[in-house]
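Let's turn to chain A:
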Amino acid sequence: MQFDQRSPVYLQVVRWFKEQIATEELKCGQEIPSRREIAAQLGINPNTAQKAYKEMEDQHLITTERNVPSKITMDQEVVKKVRTEMLDEAVAQFIEAVQAIQIPLGEVVTKVETMYQSTERRKIDA
Partner candidate 1 sequence: MLEVHGLKKRYGRKKPILEGVSFSVRPDSITCLIGLNGEGKSTILKAIMGLVPVDAGTVLVDGEVSREKIAFVPDLQTMPGYMTIGDALLYMSDYYPDWNPKVAEELMGLFKLLTTDKILELSKGNQAKFSLVLGFALDRPYLLLDEPFAGIDLFTKEQIAWIFSSHYMEGRGILMTTHEIIEIEHLIDRVVFLQDGRIIDEHDTEEMREVYGKSVQDRMREVYQR
Partner candidate 2 sequence: MKQYLMLTNEELKRSWKMIVSVILAMASIEILTVVGRVIYHERQIKEYMSYSKLTESEALRSFGKLSFGLASVYFGYIVLVGIVLVILYAVQIWYRDWFGESKYIYRLLLLPGSRAKIFFAKFTSLALVIISFIGLQWVVIQLSYAIFNWLIKDDYRTSSFNIPIELNQLYTMNLIDTLILVVLALFIVSFLFMLVLLERSYRKVKGLLFIVLEVVAFFIIMVGGMYVIEKLDFFLSQEISAIMLAIFVLYFVYTIWKSLRLLKWKISV
């Protein structure tokens, strides 16, 4: 995993988990690696892993009970919220980029549709 050195590493780790929750690579109730394991896997400081897990607990993304590995939340609402949140974030970024080059909305929407479909098709072909 590559890190952006200008934003907190623990938030980048949280985001990495959110992406996997949104795409359901990590399913509801699935066990996730321990803090130690994730630190070694991502090559980060164990303290940072701890902080990321704490943050995810606060956001109810994972649940941790004593002496059991942490699990992804069973709460579908939270998962849904993660999806919306990530979509909002991505679209917001996109709009910012598009507005910077002053393209009207109509043109953008058409372009988005055609390009989205053609990339999907290419994915299926591959």
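Per the selection procedure, all candidates are chains of the complex that A comes from, given by their letters.
The definition used in the following text is that a contact is a pair of C-beta atoms (placed from the backbone, for glycine too) under 8 Å apart; a residue touches a chain by one contact, two chains touch by 3 or more; residues count from 1.
Given the structure is predicted, the values throughout are model-derived calculations rather than measurements.
Candidates 1 or 2 all come from the same complex, and the one touching chain A there is 1.
Taken in their complex, chain A has these residues touching candidate 1: 3, 5-11, 36, 39-40, 42-48, 51.
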